[in-house]
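One structure follows; several queries about it will come next.
With one protein chain withheld, the remaining protein chains of the complex are depicted in position.
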Amino acid sequence: MELLIDGLKKAIEMIFSGDREVFAITWLTLKVCLISILISSIIGLPLGILLGLTRFKGRRLLLLFINIGMGLPPVVAGLWITMLLWRSGPLGDLTLLYSPTAIVMAQILVSLPIVTSLTCTAFQQVSDKMLLQIKALGATKLQTLAILIKQLKIAIFAAVMAGFGRVIAEVGAAMMVGGNIQGDTRILTTTIVMEVSKGNFDIALALSFILLSVALLITAALTFLQQRKRIS
Amino acid sequence: MNPLIELKDITFKAHTKTILDIPEFQIYDGEFLGIMGPNGAGKSTLLKLAAFLEQPTSGDILYRGEIIPNGNAPLDLRRKFSIALQQSLLLDGTVFHNIAIGLTLRKVSKSVIKEKVAHWMELFGISHLAKKNALYLSGGEAQRVNLARAMIVEPEVLFLDEPFSALDFPTKIKLMEDFKCITETAQTTAVFVSHDLLEINYLTNRLAIIVNGEVKQSGPTPQVLEHPNASTQSFLNEWKKFYPALTGSRSPSSNFKSVEKVSLR
Partner (left out) sequence: MKKNRFLIALFALMLLVLSACGNSDTKDTAAKEKKPAPKPAPTEMILATTTSTQDSGLLDVIVPMFEKENNVKVKTIAVGTGQALEMGTRGEADVLLVHAPAAEKAVVDAGDAINYKRVMYNDFILVGPKDNPAGVSGNDIKAAFKTLADTKSTFVSRGDDSGTHKKELGIWTADNIQPAGDWYVSTGQGMGQTLQVAAEKKGYVLTDRATWLAQEKNLNTLKIVVEGGNDLMNIYHVMQVNPEKHDKINSKDAEKFVNFMVDSKTQDVIENFGKKEYGQSLFFKYTE
């Protein structure tokens, strides 16, 4: 299709002409997405491990909420965070609405349940016998954890990648809480929506190619790390 | 002779059900103690308690005469023992890495690890598998790795929960033969839970029969097998139906020669 080729051409043009705005938008997209997935992983991985390995009262209920959270519609997340952050909201004093921080908050809200739930599933499937065997081999609790993490490396990476996929695709919530402000909170996804609404399909397509490339590069890196065989 | 490990007035309850009720139980240094009994008798639980991997509901567990409070052993004590289960439960990694794990956890130096792993792989006839990923082994190979892994730390007591049950017969007898040589040479103290009279007869010198969470009989293996008491009679006679020739006399152990290489499936 002609439009597709136009878009691809324009994408290459934009990258090589060093279009400042495109770079700024792409850079912001990267920052916001990587920070969100980093925080989601820092909270979600230990939480998932805890939920997977321990049994306590109310665990099932907590897990239920997390699983529901996986399917949380982004516009709902956006709406709640908007109401939290706007001037009359409980966190209004922080003036975080229409800032990249607000976008990060929304993205954490939608990706944290994914990372947590998938990690929990992986660790829950470790058999009691395996845990017994590891304990019997003389492992401390910490050593056991280290062994399990190494063993479940593939599942853990999958959890992080799923979370990343979620945040790089985020548009509804990002639009609502970020405001798509030029130079401030305009990221690739929201810009694409805006350009479509303006009728600039070639620009929108070009940006979509850039977005896909960014997503591809990061996912490829993660997949590579995930699949590397232990040599020792 | 004083027992290495002793259980006194032990009960183990789970969800109001009493699984074990044992006034006394001893494990002596140098012996190969077998534990037999019907399904659900509590054999595995007894094993776990003796290995300090579980805590009793009440009662004392002693190590070399010293009471261990609540049967809650500190790390150092736990590390004196090893366990090998029915499933080999190997980790994703090389055979070398798997066998070495006990030593790695105990922070033994790399050079010592290399030496010991080589030694034990040799004993079990699996040196050629060193670099292979442990998840891709046959059943027999995997159990050899499992046993090597358990023995490399030179445990004071080696606990075994039906390690040969999942193997097919030819594999099993080959491994049992090698295992007997290795443990006799190393003078391993072992506690061996099994369902199989063949295994018990071949490997153990003392035998305890557990029925419904209680020790119904214990003594030298030939004696127990030839003269079951009223409580163990029905259980043992079932077995003897299939092995009429078994009288409990132990087959002479073969002299330890270098073990034949295990053929790859």
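A and B label the chains in the order they appear, each numbered from 1.
Convention: a contact is a pair of C-beta atoms (placed from the backbone, for glycine too) under 8 Å apart; a residue touches a chain by one contact, two chains touch by 3 or more.
These figures come from a predicted structure and were not determined experimentally.
The chain not shown here is in contact, across the full complex, with A. Across the entire complex, the residue among A:14, A:28 or A:122 in touch with the chain not shown is A:28.
Interface note: of A:80, A:98 or A:209, the residue touching the hidden chain in the full complex is A:98. Within chain A, the residues in touch with the undisplayed chain are 20, 24, 27-28, 30-32, 34-35, 38, 86-88, 92, 95, 97-101, 104, 179-184, 194, 196-199, 201, 221, 224-225, 228, 230-232.
The criterion applied here is as follows: only the chains that are shown with their structure count from here on.
Of all the residues in chain B, the ones that touch chain A in their complex are 48, 51, 53, 75, 78-79, 81-83, 85, 87, 89, 91-94, 96-97, 101-102, 105-106, 149, 153, 159. For chain A in complex with chain B, the touching residues are 127, 129-130, 132-133, 135-140, 143, 147, 150-151, 230, 232.
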